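With one protein chain removed, the remaining protein chains of the complex are shown where they sit.
On to subunit A.
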C-alpha cells in the first residue's frame, strides 16, 4: 500500500569557522589610469558562484558593470588568503573583504576628485559611468582616468569575522556570527510493499539576509535539497572496521534526475547588518533540515520513527515487519 505523509524541519546555522577560530578574508583592489579595475582574492570557486558574487559586489561599490571588473582568484602567487570555500563563508566573509577594499579605493577616488574639482568637501560625491560627480550639481564631474596617475591605485582590506570560543564547562559563548535560518516542508509517499520512499513535493524557505544573486541562491537550494534527499534516503558509505565498502556509484547511490520532485523555493530577505549589502551565506544551511523533514514525513505516513539515516527500503520493511510482529500500531521504532 502507498501511504502519504507530510513533514517539516527547521534549522539555524552559524556562518564561518566559529568557536574563536581565526576567520579572515583579504582582498586587493586596483585601478589603473585607464580606469580598469582588478580584484584579487584567494576565494575558491567550486561552482557555488563566489566569482560572480565577488565581482557583483565590487561592481556595485564602484558603480561599474560586472564586465568592467577583472577578478583574479585561486592563484596563491598573486591572491591574498581568503580562507576556504567552506562553512558557507565566502559571500559573507570574502564579500565583506571585497566590499571594504572597493570602498577604500572609492574613497581615494572621491578625495582626489574633491581636489580636482576644487570642492571644499568630499561629501555628496558619487560614482557612475567611470566618473566621480557631485550629486547636488551633477555637472561637476571628473573621469576616473583623470584621478589615477602612472601608478595604479592599490588598496588591500581584510575582514575578520566575530567569534568567541565556547566555554567548555558551561557551554556559554558566541561561537558564530551571523546565523542563517532555513525551513523545509516535504511530502512523501511510502510504499509499504517495497519500502521505497518517494519524495513527491518539497518547499524550502531560506533566510539569506539579502539576495545578491537570486538565481545562484535557487541553484544552491536545489543542490542542497538533492544532497539532503540522498543523505536521508540513499547514501550509505557502509563503513566496516574503518573501510568504506560502498566506494563506487554502483553501490553508493546518489539521487538522479528521476528522484527529484519539483521544489518550491522561497528566498527570505532580512538584511544582516554586518553582511555585504546585508548578505549571508547559505551553502550548507540549504541541506541541513532536508533529511529531518523527510524522516518526519515518513513518520506521518506510516507512524514509525527512524533514528538512523539513510532510511533505505530494507530499513522501512524491517521496521514494518517488527511492528507487525510486536502487534503495536503507531508506536515509535526505537533504536
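Note that a contact is a pair of C-beta atoms (placed from the backbone, for glycine too) under 8 Å apart; a residue touches a chain by one contact, two chains touch by 3 or more; residues count from 1.
We take it that contacts and distances are computed from a predicted model.
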{"item": "Undisplayed chain, where the name is taken from the UniProt record, one of \"Transketolase-like pyrimidine-binding domain-containing protein\", \"2-oxoacid:acceptor oxidoreductase subunit alpha\", \"Nicotinate dehydrogenase small FeS subunit\" or \"COG3014 family protein\"", "value": "\"Nicotinate dehydrogenase small FeS subunit\""}
{"item": "Among A:98, A:155 or A:226, the residue in touch with the chain that has been omitted", "value": "A:226"}
{"item": "Contact partner of the left-out chain, one of A:46, A:86, A:160 or A:200", "value": "A:46"}
{"item": "Positions on subunit A contacted by the hidden chain, ascending", "value": "46-49, 215-216, 218-219, 221-227, 248-250, 254-258, 260, 262-263"}
